[in-house]
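What follows is chain A.
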Amino acid sequence: MPAIVVQGLERAFDEVLAVQGIDLEVDEGEIYGFLGPNGAGKTTTVRMLTTLLLPTGGRATVAGHDVIREARAVRGSIGVALQEAALDPLMTGRELIRLQATLQGLPGAEGKRRADDLLERVDLAAAADRRVGTYSGGMQRRLDLAAALVHEPRVLFLDEPTTGLDPVSRKTIWEEVRALNDEGTTVFLTTQYLEEADQLADNVGIIDSGRIVAEGTPESLKAQIGHPHVQLQLAEGSVAEAEEVCARIGKLLPPKDGKAVLVEVENGAADIPRVVRALDEAGIGVESLELVRPTLDDVFVAKTGHHLEKDGEGDAEPEAVEA
Partner candidate 1 sequence: MSDFATNVRVVRALGMRSIRQTFRRPQLMAPIVVFPTLLLAIQTGGAGGAVNLPGFPPVQSFLQFMLAGAMMQSLMLAGNSGGIALAVDIEMGFTDRLFSAPIPRYTIVLGRLAGTAALGLFASLWFLAIGLIFGAEIHSGVAGALIAIALVTAAAMAVGGIGAAIALRTGSASVVQGLFPLVLVVLFLSSAFFPNELMIQPAKAIAEYNPLSFVAEGVRGPIVSGIDATELGEAVLAIVAIVVLGLVLSARALRHRLKVG
Partner candidate 2 sequence: MESVATLPQWRANLATIAALMARAKNELLRVPGAAIPGVLAPTIFFLGLNGVFGALTQLNGFTTGSYESFIVPVSMLQGAGFTGAAAGVNLARDIEGGWTDRLLVSPAPRWVLLAGTVLSASARALIPATSVFLIALLLGAGWPGIAGLLVTYFMVAAMASVAACWGSALALRFKSQSAAPLMQAGMMGLILTTTAYAPLALLQPWMRSVAEVNPVTQVMDAARQGFIGGVSWAETWPGIVALAALLAILGAWALREMRRTAV
(Lines give C-alpha, C1' and ligand atoms only; values in the text may rest on other atoms or scores of the structure.)
Protein backbone atom coordinates (compact mmCIF):
# COMPACT_ATOMS: atom_id res chain seq x y z
CA MET A 1 0.00 0.00 0.00
CA PRO A 2 1.43 3.39 -0.84
CA ALA A 3 2.40 5.48 2.16
CA ILE A 4 0.96 8.69 0.69
CA VAL A 5 -1.67 9.09 -2.01
CA VAL A 6 -2.72 12.51 -3.21
CA GLN A 7 -5.49 13.11 -5.74
CA GLY A 8 -6.40 16.51 -7.06
CA LEU A 9 -5.37 18.21 -3.83
CA GLU A 10 -6.24 21.86 -3.81
CA ARG A 11 -5.95 24.77 -1.42
CA ALA A 12 -7.32 28.24 -2.02
CA PHE A 13 -6.66 31.29 0.19
CA ASP A 14 -9.33 33.86 -0.65
CA GLU A 15 -8.80 34.35 -4.39
CA VAL A 16 -5.37 32.76 -4.60
CA LEU A 17 -4.98 29.08 -5.45
CA ALA A 18 -1.82 28.13 -3.58
CA VAL A 19 -2.05 24.46 -4.51
CA GLN A 20 -3.81 23.76 -7.77
CA GLY A 21 -4.91 20.16 -7.92
CA ILE A 22 -1.82 18.00 -7.46
CA ASP A 23 -1.54 14.23 -7.75
CA LEU A 24 1.24 12.15 -6.36
CA GLU A 25 2.00 8.81 -4.81
CA VAL A 26 4.76 7.85 -2.41
CA ASP A 27 5.56 4.21 -1.83
CA GLU A 28 6.39 2.81 1.56
CA GLY A 29 10.07 3.02 2.33
CA GLU A 30 10.64 5.72 -0.27
CA ILE A 31 12.24 9.12 0.12
CA TYR A 32 10.16 11.58 -1.86
CA GLY A 33 11.64 15.00 -2.55
CA PHE A 34 9.25 17.88 -3.15
CA LEU A 35 11.33 20.47 -4.92
CA GLY A 36 10.36 24.01 -5.73
CA PRO A 37 11.18 27.68 -5.16
CA ASN A 38 9.80 29.83 -2.33
CA GLY A 39 6.08 30.32 -2.63
CA ALA A 40 5.58 27.28 -4.88
CA GLY A 41 3.14 25.63 -2.49
CA LYS A 42 5.43 23.11 -0.79
CA THR A 43 4.67 24.13 2.77
CA THR A 44 0.95 24.44 2.04
CA THR A 45 0.97 20.89 0.71
CA VAL A 46 2.84 19.57 3.73
CA ARG A 47 0.44 21.32 6.09
CA MET A 48 -2.49 19.67 4.34
CA LEU A 49 -0.89 16.24 4.48
CA THR A 50 -0.08 16.65 8.17
CA THR A 51 -3.67 17.71 8.98
CA LEU A 52 -2.70 21.25 9.92
CA LEU A 53 -4.66 22.76 7.06
CA LEU A 54 -7.96 21.78 5.52
CA PRO A 55 -7.79 21.20 1.76
CA THR A 56 -10.37 23.09 -0.27
CA GLY A 57 -10.49 20.35 -2.88
CA GLY A 58 -9.29 16.85 -3.68
CA ARG A 59 -8.27 14.17 -1.24
CA ALA A 60 -5.23 12.57 0.31
CA THR A 61 -4.40 9.56 2.42
CA VAL A 62 -1.35 9.18 4.61
CA ALA A 63 -0.40 5.76 6.03
CA GLY A 64 -3.74 4.53 4.76
CA HIS A 65 -5.86 7.13 6.54
CA ASP A 66 -7.79 9.96 4.95
CA VAL A 67 -6.38 13.32 6.08
CA ILE A 68 -9.80 14.89 6.52
CA ARG A 69 -11.98 12.11 7.86
CA GLU A 70 -9.38 10.16 9.82
CA ALA A 71 -7.18 13.04 10.91
CA ARG A 72 -6.41 11.63 14.34
CA ALA A 73 -5.28 8.32 12.92
CA VAL A 74 -3.01 10.21 10.52
CA ARG A 75 -1.48 12.16 13.41
CA GLY A 76 -0.67 8.97 15.25
CA SER A 77 1.26 7.61 12.27
CA ILE A 78 3.33 10.59 11.24
CA GLY A 79 6.34 12.47 12.52
CA VAL A 80 6.66 16.10 11.54
CA ALA A 81 9.54 18.58 11.53
CA LEU A 82 8.26 21.87 10.13
CA GLN A 83 10.07 24.80 8.62
CA GLU A 84 9.61 26.84 11.79
CA ALA A 85 11.25 24.52 14.30
CA ALA A 86 8.38 24.35 16.77
CA LEU A 87 10.50 24.63 19.89
CA ASP A 88 10.06 26.33 23.25
CA PRO A 89 13.19 28.27 24.24
CA LEU A 90 12.44 27.88 27.94
CA MET A 91 12.43 24.08 27.87
CA THR A 92 15.46 21.83 27.86
CA GLY A 93 16.00 19.46 24.95
CA ARG A 94 15.21 16.47 27.11
CA GLU A 95 12.01 18.02 28.45
CA LEU A 96 10.86 18.72 24.92
CA ILE A 97 11.31 15.18 23.71
CA ARG A 98 9.60 13.81 26.78
CA LEU A 99 6.70 16.17 26.22
CA GLN A 100 6.46 14.95 22.66
CA ALA A 101 6.45 11.39 23.94
CA THR A 102 3.56 12.24 26.26
CA LEU A 103 1.66 13.90 23.43
CA GLN A 104 2.03 10.67 21.48
CA GLY A 105 0.60 8.66 24.35
CA LEU A 106 3.79 6.92 25.43
CA PRO A 107 4.13 5.93 29.10
CA GLY A 108 6.57 8.01 31.16
CA ALA A 109 9.31 5.41 31.51
CA GLU A 110 9.21 4.58 27.80
CA GLY A 111 9.34 8.27 26.94
CA LYS A 112 12.37 8.71 29.12
CA ARG A 113 14.17 5.79 27.51
CA ARG A 114 13.44 6.96 23.99
CA ALA A 115 14.47 10.50 24.82
CA ASP A 116 17.86 9.24 25.98
CA ASP A 117 18.28 7.11 22.84
CA LEU A 118 17.23 9.83 20.43
CA LEU A 119 19.33 12.54 22.03
CA GLU A 120 22.30 10.23 21.75
CA ARG A 121 21.45 9.49 18.15
CA VAL A 122 21.29 13.14 17.04
CA ASP A 123 24.36 13.99 19.07
CA LEU A 124 22.61 16.22 21.59
CA ALA A 125 23.22 14.13 24.69
CA ALA A 126 25.65 16.67 26.11
CA ALA A 127 23.28 19.60 25.57
CA ALA A 128 20.13 17.72 26.57
CA ASP A 129 19.65 19.51 29.86
CA ARG A 130 20.36 22.98 28.57
CA ARG A 131 17.56 25.27 27.49
CA VAL A 132 16.64 25.14 23.84
CA GLY A 133 17.06 28.90 23.66
CA THR A 134 20.82 28.34 23.97
CA TYR A 135 21.02 25.91 21.04
CA SER A 136 22.47 26.84 17.67
CA GLY A 137 20.33 26.58 14.53
CA GLY A 138 21.78 23.20 13.67
CA MET A 139 21.16 21.86 17.15
CA GLN A 140 17.58 23.06 17.07
CA ARG A 141 16.94 21.28 13.79
CA ARG A 142 18.43 18.07 15.13
CA LEU A 143 16.26 18.32 18.23
CA ASP A 144 13.20 18.93 16.08
CA LEU A 145 14.07 15.84 14.07
CA ALA A 146 14.58 13.75 17.21
CA ALA A 147 11.21 14.88 18.57
CA ALA A 148 9.56 13.86 15.31
CA LEU A 149 10.92 10.36 15.74
CA VAL A 150 9.96 9.66 19.33
CA HIS A 151 7.01 7.45 18.43
CA GLU A 152 8.75 5.68 15.54
CA PRO A 153 6.37 7.03 12.89
CA ARG A 154 5.73 5.25 9.65
CA VAL A 155 5.89 8.43 7.64
CA LEU A 156 8.18 11.35 8.35
CA PHE A 157 7.46 14.83 6.98
CA LEU A 158 10.38 17.24 6.79
CA ASP A 159 9.65 20.75 5.59
CA GLU A 160 12.89 22.33 4.36
CA PRO A 161 14.99 20.54 6.97
CA THR A 162 18.29 22.14 6.07
CA THR A 163 17.34 25.67 5.03
CA GLY A 164 19.64 28.12 6.73
CA LEU A 165 22.09 25.51 7.97
CA ASP A 166 25.80 25.43 7.27
CA PRO A 167 27.06 22.64 4.98
CA VAL A 168 28.34 20.45 7.79
CA SER A 169 25.02 20.52 9.65
CA ARG A 170 23.28 19.87 6.38
CA LYS A 171 25.34 16.74 5.72
CA THR A 172 24.58 15.52 9.23
CA ILE A 173 20.86 15.82 8.62
CA TRP A 174 21.19 14.05 5.29
CA GLU A 175 22.99 11.13 6.91
CA GLU A 176 20.28 10.87 9.53
CA VAL A 177 17.54 10.90 6.90
CA ARG A 178 19.29 8.12 4.98
CA ALA A 179 19.71 6.08 8.14
CA LEU A 180 16.02 6.46 8.96
CA ASN A 181 15.06 5.44 5.50
CA ASP A 182 17.28 2.38 5.73
CA GLU A 183 15.27 1.40 8.78
CA GLY A 184 12.10 1.53 6.73
CA THR A 185 10.68 4.99 7.41
CA THR A 186 9.00 6.70 4.48
CA VAL A 187 10.24 10.27 4.16
CA PHE A 188 8.44 13.13 2.46
CA LEU A 189 10.75 16.09 2.36
CA THR A 190 10.37 19.51 0.80
CA THR A 191 13.35 21.51 -0.27
CA GLN A 192 14.45 24.41 -2.40
CA TYR A 193 17.95 22.96 -2.82
CA LEU A 194 18.33 20.82 -5.90
CA GLU A 195 21.40 19.11 -4.53
CA GLU A 196 19.36 17.94 -1.57
CA ALA A 197 16.67 16.46 -3.79
CA ASP A 198 19.30 14.99 -6.07
CA GLN A 199 21.28 13.38 -3.26
CA LEU A 200 18.51 12.12 -1.02
CA ALA A 201 15.36 11.47 -2.97
CA ASP A 202 14.32 8.25 -4.67
CA ASN A 203 11.62 10.21 -6.44
CA VAL A 204 11.35 13.91 -7.00
CA GLY A 205 8.28 16.01 -7.62
CA ILE A 206 8.99 19.47 -8.94
CA ILE A 207 6.38 22.03 -7.97
CA ASP A 208 6.00 25.55 -9.24
CA SER A 209 3.15 27.99 -8.60
CA GLY A 210 1.01 25.29 -7.03
CA ARG A 211 1.37 22.71 -9.78
CA ILE A 212 3.58 19.66 -10.18
CA VAL A 213 5.49 20.32 -13.38
CA ALA A 214 7.62 17.18 -13.42
CA GLU A 215 7.93 13.95 -11.48
CA GLY A 216 10.30 11.01 -11.52
CA THR A 217 13.64 9.78 -10.30
CA PRO A 218 16.36 12.43 -10.43
CA GLU A 219 18.14 10.49 -13.18
CA SER A 220 15.09 10.06 -15.36
CA LEU A 221 14.16 13.71 -15.02
CA LYS A 222 17.61 14.82 -16.04
CA ALA A 223 17.69 12.37 -18.91
CA GLN A 224 14.45 13.88 -20.17
CA ILE A 225 16.16 17.18 -20.63
CA GLY A 226 18.88 15.91 -22.80
CA HIS A 227 22.51 15.25 -22.93
CA PRO A 228 25.49 16.67 -21.16
CA HIS A 229 27.33 19.53 -22.82
CA VAL A 230 30.91 20.66 -23.01
CA GLN A 231 31.83 24.20 -22.03
CA LEU A 232 34.94 25.71 -23.58
CA GLN A 233 37.03 28.78 -22.89
CA LEU A 234 39.52 29.49 -25.68
CA ALA A 235 43.17 30.47 -25.21
CA GLU A 236 43.79 31.24 -28.85
CA GLY A 237 41.98 30.99 -32.09
CA SER A 238 38.69 32.44 -33.13
CA VAL A 239 35.38 31.54 -31.65
CA ALA A 240 33.81 31.12 -35.05
CA GLU A 241 36.39 28.48 -36.01
CA ALA A 242 35.93 26.64 -32.75
CA GLU A 243 32.19 26.64 -33.25
CA GLU A 244 32.61 25.23 -36.74
CA VAL A 245 34.80 22.42 -35.43
CA CYS A 246 32.49 21.55 -32.58
CA ALA A 247 29.37 21.67 -34.73
CA ARG A 248 30.72 18.65 -36.55
CA ILE A 249 30.83 16.65 -33.30
CA GLY A 250 27.71 17.69 -31.50
CA LYS A 251 24.93 20.28 -31.34
CA LEU A 252 25.89 23.86 -30.62
CA LEU A 253 24.16 25.63 -27.78
CA PRO A 254 23.89 29.36 -27.20
CA PRO A 255 26.77 30.64 -25.09
CA LYS A 256 26.12 31.40 -21.42
CA ASP A 257 27.97 32.32 -18.28
CA GLY A 258 30.69 33.95 -20.31
CA LYS A 259 31.85 30.73 -21.83
CA ALA A 260 32.81 30.96 -25.45
CA VAL A 261 31.50 27.76 -26.89
CA LEU A 262 28.93 25.27 -25.72
CA VAL A 263 28.37 22.04 -27.52
CA GLU A 264 26.01 19.25 -26.58
CA VAL A 265 27.61 15.84 -26.80
CA GLU A 266 25.65 12.63 -27.07
CA ASN A 267 28.11 10.35 -25.37
CA GLY A 268 29.06 12.51 -22.49
CA ALA A 269 32.62 12.09 -21.22
CA ALA A 270 33.45 9.68 -24.00
CA ASP A 271 33.17 12.50 -26.51
CA ILE A 272 35.67 14.76 -24.79
CA PRO A 273 38.76 13.27 -26.44
CA ARG A 274 37.13 13.82 -29.86
CA VAL A 275 36.48 17.47 -29.08
CA VAL A 276 39.99 18.04 -27.79
CA ARG A 277 41.61 16.31 -30.76
CA ALA A 278 39.48 18.17 -33.29
CA LEU A 279 40.27 21.54 -31.75
CA ASP A 280 43.94 20.70 -31.47
CA GLU A 281 44.09 19.70 -35.15
CA ALA A 282 42.46 23.01 -36.06
CA GLY A 283 45.13 24.86 -34.12
CA ILE A 284 42.70 26.21 -31.56
CA GLY A 285 44.02 26.48 -28.01
CA VAL A 286 41.69 25.63 -25.18
CA GLU A 287 42.05 27.44 -21.85
CA SER A 288 39.45 25.42 -20.02
CA LEU A 289 37.08 22.63 -20.78
CA GLU A 290 34.27 21.36 -18.63
CA LEU A 291 31.68 18.65 -18.98
CA VAL A 292 28.38 19.77 -17.56
CA ARG A 293 25.62 17.32 -16.86
CA PRO A 294 22.03 18.46 -16.75
CA THR A 295 20.81 19.37 -13.30
CA LEU A 296 17.39 19.46 -11.81
CA ASP A 297 17.59 23.21 -12.31
CA ASP A 298 17.82 22.55 -16.04
CA VAL A 299 14.75 20.38 -15.71
CA PHE A 300 13.05 23.22 -13.85
CA VAL A 301 14.00 25.76 -16.47
CA ALA A 302 12.79 23.50 -19.25
CA LYS A 303 9.42 23.05 -17.58
CA THR A 304 8.81 26.53 -16.18
CA GLY A 305 11.05 28.93 -18.04
CA HIS A 306 12.83 30.22 -14.97
CA HIS A 307 15.58 28.99 -12.69
CA LEU A 308 14.98 27.22 -9.41
CA GLU A 309 17.93 28.84 -7.71
CA LYS A 310 19.16 32.34 -8.51
CA ASP A 311 22.68 32.59 -9.89
CA GLY A 312 25.15 32.30 -7.08
CA GLU A 313 22.76 30.73 -4.61
CA GLY A 314 22.90 27.07 -3.88
CA ASP A 315 25.46 24.76 -2.45
CA ALA A 316 28.72 26.01 -3.88
CA GLU A 317 29.92 27.07 -0.44
CA PRO A 318 33.36 26.48 0.98
CA GLU A 319 33.69 23.95 3.75
CA ALA A 320 32.85 25.51 7.10
CA VAL A 321 33.33 24.39 10.65
CA GLU A 322 30.17 23.85 12.69
CA ALA A 323 29.54 26.58 15.24
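A word on the picks: all candidates are chains of the complex that A comes from, given by their letters.
Convention: a residue touches a chain if its C-beta (ideal position, glycine included) is under 8 Å from a C-beta of that chain, and two chains touch if they have at least 3 such contacts; residues count from 1.
Everything numeric in this text was worked out from a predicted model, so none of it was measured.
In summary, of the candidates 1 or 2 that share the complex with chain A, the touching one is 2. Taken together, the chain A residues at the contact with candidate 2 in this complex read 50-54, 67-68, 71-72, 75-78, 80, 82, 84-88, 90-91, 95, 98-100, 102-108, 110, 131, 147, 151-154, 184-185.
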